[in-house]
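Every protein chain but one is kept in place in this view of the complex.
Chains: A, B and C, in written order; residue numbering restarts at 1 for each.
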Amino acid sequence: MIDVTIIGASGYTGGELIRLLEKHEKVRITGVSSRKYDGEAVYKVHQNLRGSDLVFKNLKPEDIDADLVFTATPHGYSMKIVPELVESGIKVIDLSGDYRFRDFSVYEKYYGLKHTNPLDAVYGLPEIYRSDIKKATLVANPGCFPTGAILSSFVLSKMGIVDRLVFDSKTGVSGGGISPNEAFHFPNVYDNVNPYNIVGHRHGPEIQEELKEFSNVLVSFTPHLVPVIRGILTTCHGFSNNINKSNDVTDFNVEDIHEEYKKQFKDEIFVKVLDIGEIPKLSSVRGSNFAHIGGFEVDETGRLVIISAIDNLVKGASGQAIHNMNIMFGFKEDESISHYGLAP
Amino acid sequence: MIDVTIIGASGYTGGELIRLLEKHEKVRITGVSSRKYDGEAVYKVHQNLRGSDLVFKNLKPEDIDADLVFTATPHGYSMKIVPELVESGIKVIDLSGDYRFRDFSVYEKYYGLKHTNPLDAVYGLPEIYRSDIKKATLVANPGCFPTGAILSSFVLSKMGIVDRLVFDSKTGVSGGGISPNEAFHFPNVYDNVNPYNIVGHRHGPEIQEELKEFSNVLVSFTPHLVPVIRGILTTCHGFSNNINKSNDVTDFNVEDIHEEYKKQFKDEIFVKVLDIGEIPKLSSVRGSNFAHIGGFEVDETGRLVIISAIDNLVKGASGQAIHNMNIMFGFKEDESISHYGLAP
Amino acid sequence: MIDVTIIGASGYTGGELIRLLEKHEKVRITGVSSRKYDGEAVYKVHQNLRGSDLVFKNLKPEDIDADLVFTATPHGYSMKIVPELVESGIKVIDLSGDYRFRDFSVYEKYYGLKHTNPLDAVYGLPEIYRSDIKKATLVANPGCFPTGAILSSFVLSKMGIVDRLVFDSKTGVSGGGISPNEAFHFPNVYDNVNPYNIVGHRHGPEIQEELKEFSNVLVSFTPHLVPVIRGILTTCHGFSNNINKSNDVTDFNVEDIHEEYKKQFKDEIFVKVLDIGEIPKLSSVRGSNFAHIGGFEVDETGRLVIISAIDNLVKGASGQAIHNMNIMFGFKEDESISHYGLAP
Partner (left out) sequence: MIDVTIIGASGYTGGELIRLLEKHEKVRITGVSSRKYDGEAVYKVHQNLRGSDLVFKNLKPEDIDADLVFTATPHGYSMKIVPELVESGIKVIDLSGDYRFRDFSVYEKYYGLKHTNPLDAVYGLPEIYRSDIKKATLVANPGCFPTGAILSSFVLSKMGIVDRLVFDSKTGVSGGGISPNEAFHFPNVYDNVNPYNIVGHRHGPEIQEELKEFSNVLVSFTPHLVPVIRGILTTCHGFSNNINKSNDVTDFNVEDIHEEYKKQFKDEIFVKVLDIGEIPKLSSVRGSNFAHIGGFEVDETGRLVIISAIDNLVKGASGQAIHNMNIMFGFKEDESISHYGLAP
């Protein structure tokens, strides 16, 4: 049994952490911090959590006595509190972007912020970095888009068979957070599709940095807001320079590729590789920590198409954070996150 | 540990039973029956259940060896198989309408079917009939609309203070089942509201029969299809004849009424009575077995308004069925159905 | 040809006025006023109006030279500018609530505002007040909920056969305006139903005031926000005291009632009375100035159900305002608002 505190508990990812951790057999939630809702019952803000006894407190880092802290705090704020927590011997899983980059200059460029407290962190994608996570003190939980994009394609990069990947992602609105704004005003989203940051979105370089660990591949990324609450569906279009030069020859062998994906994920609880031609959809993973990967088809121009589906708040955020916690503390990997997706 | 079989497992309520029962510590699913999908892996139909090893079989009643059978079968079909199961000593929870009425002539009138196999059954609303359910051999799981409507109002009927109740219900589309038809064609439902069976819906007399167990009250019911997948929100408008006669005097005392609701449900895990003026919403109970009841306001004309929200597939069907099972077999009442709603 | 100015042109009703008036053969839009967007092209705010040359200006009442002004301004603001406009000889159609009530004390109670500039106005529901509108200087355009509710029921009040009416309304989100807030944050509305102001909504007394012009009837009103952009579907539950006293006898004669509705609206372009048992739906009137009225059924308890569907921004606001203008200036009544609803 460990003591866990959540900072930034009034947002969507904070709410998800509480929803899942309250049912975790090895976890006691000892603090849920919110500046805005200090003293308020958690269920007044997260009304789905009616039944919980938790109450928000405005906790300072120095007040916290826990084995693990989740910082579900905004970019730029995490860096202010994480170092103090780490120094005091508390393990930290940070859900912000502050510690996701190896190269902090990339962070500073894409987040438009000076990084005042760089620290070594493990990138918390268990399917790649499990052994590092086990020993980590600070885990940088991946971004939601990068989770779906990297899972759909790092095997390709490992195989060294792609030169260019275009990730065309469709995301639910919960990725934008709990605060209302014009972009998420119901009449602006419903019955609509809104591309945004069509070039230069900050999750592009995060994907790029991870994929180039395996081989040299050019990464492009464009997100679209669709009228969905949860979920990111990523369409990964893959190209090889060999193919680009010749109209007629396709040298992607989908059977080999598919075989390699099956091998890579065969012991993974949360990644399901579908059959060739089977297509993932958001409803299959809604509310769950599963990632579904499918497609595996090549068209006449030599373009390879792979599709991944995740729940942005679970596998793309809080569920993956709990998965990381389970690994760090030697718990059963799927403890409290084993449930199936909610469909229909 | 008990052995459980689900008949009609390829529909939505069947899928929900599997989703929840696979995580139940005291249950082994020994059969999932479907005529249409005989031999098919369950996850090919219920794609959210990828990871399950279950395979549909076309099971005949005589093939079934189980402690409990859930019949998630269509109205009119349950009556053909339930008696044989019951006779062979298997407990049955029937999710169809076939055994919900005390008065089978009401069933025959509203379902337009001759009832060929009447049997005594317990109406499976645990908050009213827990002690009968404990001893039951056959439980008739309540309809989705009646669950929300009765929970919102049976206390009023017990108190004997209402003469007329109008239930104006808004339901998600999953209540209509997994088979496509014109009424559930996406462009007909999205961005739309469709009232249907505005008088004479078969769930009206089911509500009426239950409420009149407590006192004499006239029940009216009108359902509306809204662009939502799961959930029933019921607006219960209550009237007293005393009030109708006089414009100025309101004799509903909301504090007393609210107090009575709090008392009635104080030991119930799944029913949450909100404060006076707090309003339930579907998102708070989505995917969960909770029922939220709120509102408790009276307008200047003496109309009392109470609102209830449930997930039609969980509290309104499969979750409640599992709750009944837990009671029948002495398990923890919320085993496998204790999780919170999925919000946002 | 008349000169028309719109004050408050950057909101939804302002945008609708422009959308429709730009195609009006007898209207020249001489001003579109917005404080916030002074100097901005209209199509930058209302992106569907790309192609329009109009530019927002911050117009003061004294700057306006027009035959008619639409004030699509917030409650409380209209009363500050309408009197000056009227005095200067300009006709005004006010889309706010400021001039809708005969009894200004009701306004002050329900809007929580002191009314500083009471004026006589004609209630702009053409189907009732056409002859007054023809001669009006100031028209108070009805509220969106009252438009649907009154059209569904004033015939009943005229017939003198109902003692109580309960309007249970389901509205799209555009009724809440163009400004984002928590209630209209996409994840709070989508896949959800939100009742609000379940008693005491300010549109209740507006309905009450109009219906009691015909006979004494008690009016109750409860609105619900549904995941829809446009449209109000109103379920009108009607009761007679005679019926309340006796369980068995229904004295509503739906054929007579239906006949009376047909008669009342036979020359109305915009009100369509459906056959008995036919049910209106929002998609049939989407984007149009039509009101569909249907249902006309009585249940076993003697409750009468009538359903109306309108587009809240057109028949419930800007389209009806243009209808009023057409009447005031002797134009063809359906000029620029004759198009059908957009379905699917």
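We take it that a contact is a pair of C-beta atoms (placed from the backbone, for glycine too) under 8 Å apart; a residue touches a chain by one contact, two chains touch by 3 or more.
Quantities reported herein were computed from a predicted structural model and do not represent experimental measurements.
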Chain not shown, its touching partners among those shown: A, B, C
Which residue of C:Tyr129, C:Tyr190 or C:Phe265 touches the chain not shown here: C:Tyr190
Residue among C:Thr71, C:Ser96, C:Thr235 or C:Ser284 touching the omitted chain: C:Ser284
Residue of A:Ala136, A:Val162 or A:Val219 touching the missing chain in the full complex: A:Val219
Residue touching the undisplayed chain, where the options are A:Gly97, A:Gly143, A:Gly295 or A:Gly319: A:Gly295
Touch residues of chain B, complete complex, unshown partner: 12, 173-174, 178-182, 184-187, 189-191, 227-229
Touching residues on chain A - with respect to the absent chain: 163-164, 166, 168, 170, 172, 187-188, 191-196, 198-200, 204, 218-220, 222, 224, 226-231, 233, 235, 237, 239, 241, 244-245, 247, 279, 281-283, 286, 295, 297-301, 303, 305, 307, 309, 343-344
For chain C, the residues touching the chain missing from this view: 12, 15, 19, 22-23, 46-52, 174, 178, 190-191, 229-230, 272, 281, 283-288, 290, 292, 313, 338-344
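We adopt the following convention: only the chains that are shown with their structure count from here on.
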Length of the line joining the C-alpha centres of chain A and chain B, rounded to whole Å: 36
Two or more partner chains touched - positions in chain A: 12, 174, 178, 190-191, 229
